[in-house]
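Omission of a single protein chain aside, the complex is shown with its protein chains in their original locations.
Moving on to subunit A:
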Amino acid sequence: MLATTLLAAAEEGGEDGGFWADAYPIIPHPAELIVGLLAFAVLYWVVAKKVVPAFEKLYQERSEAIEGGIARAEQAQAEAQQAREQYSSQLAEARGEAARIRAEAQSERKAIVEAARTEAAEAAARETERGRAQLAAEVTQARSELSRQVGELAVELASRIVGESLAGSDATTRTVDRFLADLEERAPSGSAGGATSLGKA
């Protein structure tokens, strides 16, 4: 039927635009069908070669960028955490250090004070000792001086009483010495007592 219509159209051709002018609209026009296929093929080529790869590459890059961003953020967070831990540990360390220094200083102070105190006590003791020794020396010196002067005085007094010079004679010297020795023998406690009372005064 189509063939006859086509034939008729060919015969009629040129009069009213031919068969295709008022053919059933559901009969595909051959040239249009081919143009349609070619148009699709060309556009498909463009889309498959350019458009889809470009977009897919973009999406790939984008998702990678997002994932990379998340990874970077996580890394930064970890670093911050680490820094905080480091900081707090340093802080604790510093606190401990300060406490240690304080304790050290305190004990040092105590030691210094103690040392100063003992030194002072020692110095005081030394001073007392020296005073005492000096005193004793002085006492001894005074005593020997005294006994010498007492001897001389006694000799002089005896010379005056006897009326002749006794000085220089060996006998006199011996007598005085004996006397003094006796004196010393007789009153060691008395001299000691005298020395104490003198120290006290």
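Structural remarks
By definition in this document, contacts are C-beta pairs under 8 Å (C-beta built on N, C-alpha and C of every residue); 3 or more make two chains touch, one makes a residue touch a chain; residues count from 1.
In this section, contacts and distances are computed from a predicted model.
Per the UniProt record, the absent chain's protein name among "Deoxyribose-phosphate aldolase", "ABC transporter", "ATP synthase subunit a" or "Heterodisulfide reductase subunit C" is "ATP synthase subunit a".
Set against the missing chain, the residues A:A21, A:A92 or A:V162 yield one that touches it, A:A21. Interface note for the absent chain: among A:V46, A:L146 or A:V162, the touching residue is A:V46. Contact between subunit A and the absent chain runs through residues 10, 13-14, 16-37, 39-40, 42-44, 46-48, 50-52, 54-58, 61-62, 65.
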